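Note that one protein chain is taken out, while the other chains of the complex remain in position.
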Amino acid sequence: MADRDSDDDTVVRLSRMEAFSDGVFAIAITLLVLELSIPEGPEGHLLSAVLGLWPSYLAYIVSFATIGATWLGHNSITHYMHGANATVLRVNLALLLVISFLPFPTKLVAEYLGSHEDEKVAATIFGITLLAVTSLLSVMWTLAVRHQLVHPATGDEEITLLSKRLRPSLALYLVLIVVGWFIPLIAVIGYLVIAFFLIFPINLRRRETSAPAV
Amino acid sequence: MADRDSDDDTVVRLSRMEAFSDGVFAIAITLLVLELSIPEGPEGHLLSAVLGLWPSYLAYIVSFATIGATWLGHNSITHYMHGANATVLRVNLALLLVISFLPFPTKLVAEYLGSHEDEKVAATIFGITLLAVTSLLSVMWTLAVRHQLVHPATGDEEITLLSKRLRPSLALYLVLIVVGWFIPLIAVIGYLVIAFFLIFPINLRRRETSAPAV
Amino acid sequence: MADRDSDDDTVVRLSRMEAFSDGVFAIAITLLVLELSIPEGPEGHLLSAVLGLWPSYLAYIVSFATIGATWLGHNSITHYMHGANATVLRVNLALLLVISFLPFPTKLVAEYLGSHEDEKVAATIFGITLLAVTSLLSVMWTLAVRHQLVHPATGDEEITLLSKRLRPSLALYLVLIVVGWFIPLIAVIGYLVIAFFLIFPINLRRRETSAPAV
Partner (left out) sequence: MADRDSDDDTVVRLSRMEAFSDGVFAIAITLLVLELSIPEGPEGHLLSAVLGLWPSYLAYIVSFATIGATWLGHNSITHYMHGANATVLRVNLALLLVISFLPFPTKLVAEYLGSHEDEKVAATIFGITLLAVTSLLSVMWTLAVRHQLVHPATGDEEITLLSKRLRPSLALYLVLIVVGWFIPLIAVIGYLVIAFFLIFPINLRRRETSAPAV
């Protein structure tokens, strides 16, 4: 409430940006399951049909892990911020646009992985979307730092550390997008590895700089 | 919590109105992607099928940008308010009705843009829905000011500025609805331009009145 | 946060119950639009197809208005409460079960209204669901009062007034369920009237007891 009395009206509350973003993240991550469906078949086909859906599960896990990693990163960013401004709200909106779009390329990979002609196209669209997600998250943090929206008590080391963690592994994504044109399956597995790399190193590095209690 | 002790019981907490609205905005903006789907086709059809979906992407972007702009406007409105009353809650409900309805006309445009007979109908329904969204947002702000729900510390200039920003460009929408009956594609592109105009000028004008830090 | 130090652990925070409920209300109210879809048809069929969907719009509006009225009532209830307990959390869960089920009978009415044999069945299932929604909301308020979860500063008059407002018009719903077996359309319109009656009188009566500012 205090910021309503602030003389700088461009710094607005984070709370609604967080609530709206949490909503979009939560919905996008939950809608992914709607793509999973079993084709009709004769009695006794279910087990093999369920197992045959492995490209769907793979795409589901990659998208879930990427959205999860992005949410963790978003959480870290707003943890250090004391408010938002018009620019950050708009970059956040662009990030949410790509997050909410993600179920579409996920569906493409789920449907076309294994189809020799089309799997390249699906994997490439998927990779570009994932690259956009990570890039926008990194842009958002850079702008928050530049526009002095980071809590003054935050040390420079912490800012640098988070900047490194969020750096989108641009090169890695670009390499995988090229690889995906030749061996789409490898690219999709690579996207999963990046997502896990984004989720877990943050944890490990955090511990190094933290109190022994945790 | 303080407002529970208020002697004017009709002024209620904003928090749940914000949470419920954020939920509806977030879901409506995320459901839009469900309309995107690739028709079945022979091997190798995917790239052209994905490209052929351009009316869907266009409708998707227009609706996303309009909901995003509306959320930003809603955010600005509640930023200046210190509470809600029964009338505002009901106008808000009407706004959410139209927001949650938006995926339907979006789907119509996505499906029928390019179909010579039917694209007019789709573009007109789309335009009327977008007009209703912006009008209701403007009505909500007008009522908040009239019912003295705006934080007393807010200057008259700020109130006037936000009123102007939120003014729904009624004339512009009406012109485009008529245009849409003859050249639907132009109208839909026009709706996109209005949404961007609603998203970005707020930013620019805000800067003029704000501290140099931002 | 203060209630964590409370010596009576059974009174828990309202915040998560509100957040979870707002989520379910927001999703159920937004999912309703997914039922609206235009059947395939020849060029030029769109306008008549859109108009022909009137049973869908009617069912959509009834369900939206009922969920909206229920959210307003839920909002009023938690406005007067200072905490929740195990029983209220479980009644709330039952209420959310029925709210989240509502898109199914809505779809039945949308599809079968006008089908002479089946519209009775659809209208009856719809009516019973709406009756369950209103009854559970009323039960929740009664339990909140009985379990002393209402803010001590709340006057007896206010409690009685809200109890009356929330009383589910049981008799009216029961009459309409019977009417629906003979003239389903009248029953569905009746459900709409009840929803508007639940939304608006609260407003009018509130004004009578409130400060002149509103």
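Each chain carries a letter (A, B and C) given by its place in the written order, and its residues are counted from 1.
Keep in mind that, in the parts below, a contact is a pair of C-beta atoms (placed from the backbone, for glycine too) under 8 Å apart; a residue touches a chain by one contact, two chains touch by 3 or more.
Remember, it's a predicted structure, so these values are computed and weren't measured experimentally.
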| item | value |
| --- | --- |
| Residue among C:Val12, C:Leu36 or C:Leu137 that touches the chain left out of view | C:Val12 |
| Residues of subunit A (touch criterion as defined above) contacting the omitted chain | 18-19, 22-23, 25-27, 29-34, 36-38, 43-47, 50, 60, 64, 68, 71-72, 75, 78-80, 82, 151, 153, 158, 199-200, 202-203, 206-207, 209-211, 213-214 |
| Touch residues of subunit C, complete complex, unshown partner | 4-5, 7-13, 16-17, 19-20, 22-24, 26-28, 31, 34, 85-87, 89-90, 93, 96-97, 100-104, 107-108, 111-112, 115-118, 121-122, 125, 147-148 |
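Please note the rule applied: only the chains that are shown with their structure count from here on.
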| item | value |
| --- | --- |
| Shared interface numbering between subunit B and subunit A [over half = same, under half = different] | different |
| Mean-CA-position distance for subunit B and subunit A (Å) | 25 |
| Between subunit A and subunit C, centroid-to-centroid distance (C-alpha), Å | 35 |
| Two or more partner chains touched - positions in subunit C | 23, 26-27 |
